[in-house]
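A short write-up of the structure that comes next.
Of the protein chains in this complex, all but one are displayed in their positions.
So, chain A:
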Amino acid sequence: MRRLAITLCVLAAWIVVNASVAQACVGLDCDDPVVTTGQGALTAAYLEQGPGGSGVASNSPPPNHPYTYRLSHPCVVDDRENGGCRASDFRECPAPPDRVVEDLVPEQRRLALPGPDVDGDGNPDGGTVTTDGFPTDGAPVGTPVGPWIVGARGCIDITALNPPPSPAEVFRYFQTLPLPELVTQHQPPGDGLTGLPVIFYTDSPTTQTFTVDIRGFQVVIQATAEQFTWHTGDPTGQIVTTDPGQPYPDQTIEHDYRTGTYTAHLTVTWGATFTVNGSTAADVPGTTTTDGPPVTFDVRQARTVLTNPYD
């Protein structure tokens, strides 16, 4: 479920949401989209299509390749056409670590190609043509002609296009970063006493900055501890806070124990923002957690003893 939520967040960041009403068609003529494609679209000069909609995109087409391509995320296309994304728009593609493979909708557009060599002198002299006879209206060779034609959605390898790291890709890196494991501090130091709440806090750093290289792009990830889960070690389970706590007398996190020996530790949920080559910061679409080292302490029963102050 968390995975789905993360993915939804990832892809929500890809789209430009300006429309909310599905566009109607009169006959076969459907309204033009009212939203721009946004970051989700890539252009490619060549798309080598494989089975099941899979493909490999590049900017190295064979000579006189008849199409140019646009690759959009299904969510972008859906948003463009229907005013919103659907759950089915979100799908992950398996990819080796060194490849970028995204679930994309390819669209292709005809290119004007050299016309036939009528007089046989080796030079085309028949104007320009398209691969299926669609009229070019005299457009020069290489000019895109006619409408975009939507193809079958599939997992397309876009590594050769070297797109800037997507939020999803940054998130994958984020999950591998050596985030700090925050140490649980407790008061009173040493053993606790029943009836005297144990104070928890951490004084470990709660932010950390990482600079990573992702396919040649400099990505700065600023990680921040967003949630603290204090595992108390007794049957009450855990205390969840959004602050790291403070030592006495400014404590914010306390817990009452019965007599016994307890082992507590702190799980921290980390969120992050990132920039690519100095761009505006964007949220990393997901969180990751670290577990701090356990601390063990006794909680003892204090017994009242009458003493003679004059002794």
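We take it that a contact is a pair of C-beta atoms (placed from the backbone, for glycine too) under 8 Å apart; a residue touches a chain by one contact, two chains touch by 3 or more; residues count from 1.
Note that contacts and distances are computed from a predicted model.
For the omitted chain of this complex, the UniProt record lists the protein as "Lipoprotein", which is one of "D-lysine 5,6-aminomutase subunit alpha", "B12-binding domain-containing protein", "Lipoprotein" or "Thioredoxin 1". Contact with the chain that does not appear here is found for just one residue of A:43, A:131, A:162 or A:277, A:131. Among A:150, A:177 or A:295, only A:150 touches the chain left out of the display.
Listed here are the chain A residues that touch the chain not shown: 22-30, 77-78, 81-82, 130-135, 146-153.
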